[in-house]
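Structure record follows, encoded as structure tokens.
Excluded from the complex is one protein chain; the other protein chains are retained at their positions.
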Amino acid sequence: MERKTIVFKIQRYAPNQDKEPYFKSYEVPVEQGMTILECLWYIKENLDSTISFRSSCRMGICGSCAMFIQGRPRLACETQTLELKSSTIEIKPLPNYDIIKDLVVDQRNLFRNHKKVKPYIISEKATSNPTKEYIQSVAQLEQYLQFNYCLKCGCCLAACPTMATDTNFLGPQALAQAFRYNTDSRDRAGNARFQIVDTFEGIWRCHMAGACSDACPKGVDPAMAIQLLKRHSIFGSRKEYSDYAGPLPKNRRPDIPDAPAPTVKGARTNGRGNGKGKKGRR
Amino acid sequence: MRESRLWFLFVLAGACMIVLLGAHLFVMHLETFMGYLGITIHEPLAYAEVMARAKSVSWLVIYMALLILALYHGLYGVRSVLLETINMKHHSTVTAVIVIVGLIAAVFGSYIVIQSYMMGGL
Partner (left out) sequence: MRYNNRLGAKGWVIGGNYSIERYLYILHRVSGLALIFYLMCHLILTSFRIAGAPTWEAAMAFVSGPFFKVGEFLVMCAGVYHAINGLRLIIIELGYCIGKPERQEYPYTPSIKKQRPLMYLLMLVVAALVAVSVVDFFIM
């Protein structure tokens, strides 16, 4: 197994104590398979307990551990240390946020902007107690599914050049979420959201530098969402709306795809699927 | 007005300028290259040539269009940069300054273009 001693240059800053951030180096014996997050824990447990960073799920789901690793915003828990192929690794807090301490940044701006774009389904019908499910086709789901994987980790805001100067900009994360809900076939508040994003502090502050999509650890592609918002704000969107399910038809509609193949061999199917399923559909 | 309308005019102006500005740059600067294409241009900056172009109606239209399109496009662009740099609560101050600069430049520019059209051929 590959083993290597790697020097971690970590930016430190303690509030009310340091005027300016500074770098401190730590030597960590790294084994193959260790993520940056594990190395940080090694430092905290063995070398310097005063170092601060955020993490929770350590599996790329919670979005807590975003930091600026070797010149790029990345999730510490999703970054293999040896794959960076360097004997010194520089870690800084995400740029374009206020630093609270060391690698911990203040994400309130991100969440405030996220809330501003009404990130929830709005429909007159959704407020009355639903008694049935919505019908949503696979194609309708795939209109927004990609953007649904956003962790709110904030890597995209750290990469965006507009964010470097503009404190009013809603930012790629929030704008991608505006697109996610606008394209959801169950949602009917597209106009209200355009009032918020079709403004001088919304989508028009984006210049398609593409760094947000470059940096996003989940492939959410906020830049695409923003350009499509621009297109819809100018040419309009031909959106399909979905409604509550009617009574179940006796015979299955031909456009409803088959159930996926059973993952366990010999498992019982519900009689509807043909056992083949479509590739890539889960 | 919704920002999307302003922005769309801005890129529309950009798209038109690809042709107009292209023509302007090629005629004024790439006379040798234009020669190869079979269009002979002599001394584009000689006074007689300048005033000969000023007299022609098609150049009058091209110059007026370029003036208005370039001013709208360029100053909208400056406004974008300013909005991202100065974080004012009220963007209207930035917009107002840009509109005033644009109006002054547009009036001045059209005066020159029209005046030299009327003097044309001197």
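Here the chain labels run A and B in written order, and each chain numbers its own residues starting at 1.
By our rule, a contact is a pair of C-beta atoms (placed from the backbone, for glycine too) under 8 Å apart; a residue touches a chain by one contact, two chains touch by 3 or more.
The model shown is predicted, which means the values in this text are computed figures rather than measured ones.
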{"item": "Full-complex contact with the absent chain, from A:Met59, A:Ala192 or A:Ala209", "value": "A:Ala209"}
{"item": "Positions on chain A where the hidden chain makes contact", "value": "13, 15-16, 21, 68, 70-73, 93-100, 105-106, 142-147, 149, 158-159, 161, 163-165, 167, 183, 207-211, 213-216, 218-221, 223-225, 227-228, 230-231, 234-235, 280"}
{"item": "For chain B, residues in touch with the removed chain", "value": "11, 14-15, 17-18, 21-22, 25, 29-33, 45, 47, 50-51, 54, 67, 70-71, 74-75, 77-78, 81, 85, 105, 108-109, 112, 115-116, 119, 122"}
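In the analysis below, only the chains that are shown with their structure count from here on.
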{"item": "Chain A and chain B, separation of their C-alpha mean positions in angstrom", "value": "43"}
{"item": "Parts of chain A lying in touch with chain B, wherever the complex brings them together", "value": "162, 165-169, 198-202, 204-205, 230, 233-234"}
{"item": "For the chain B and chain A complex, residues of the former touching the latter", "value": "2-4, 7-8, 80, 83-85, 87, 91"}
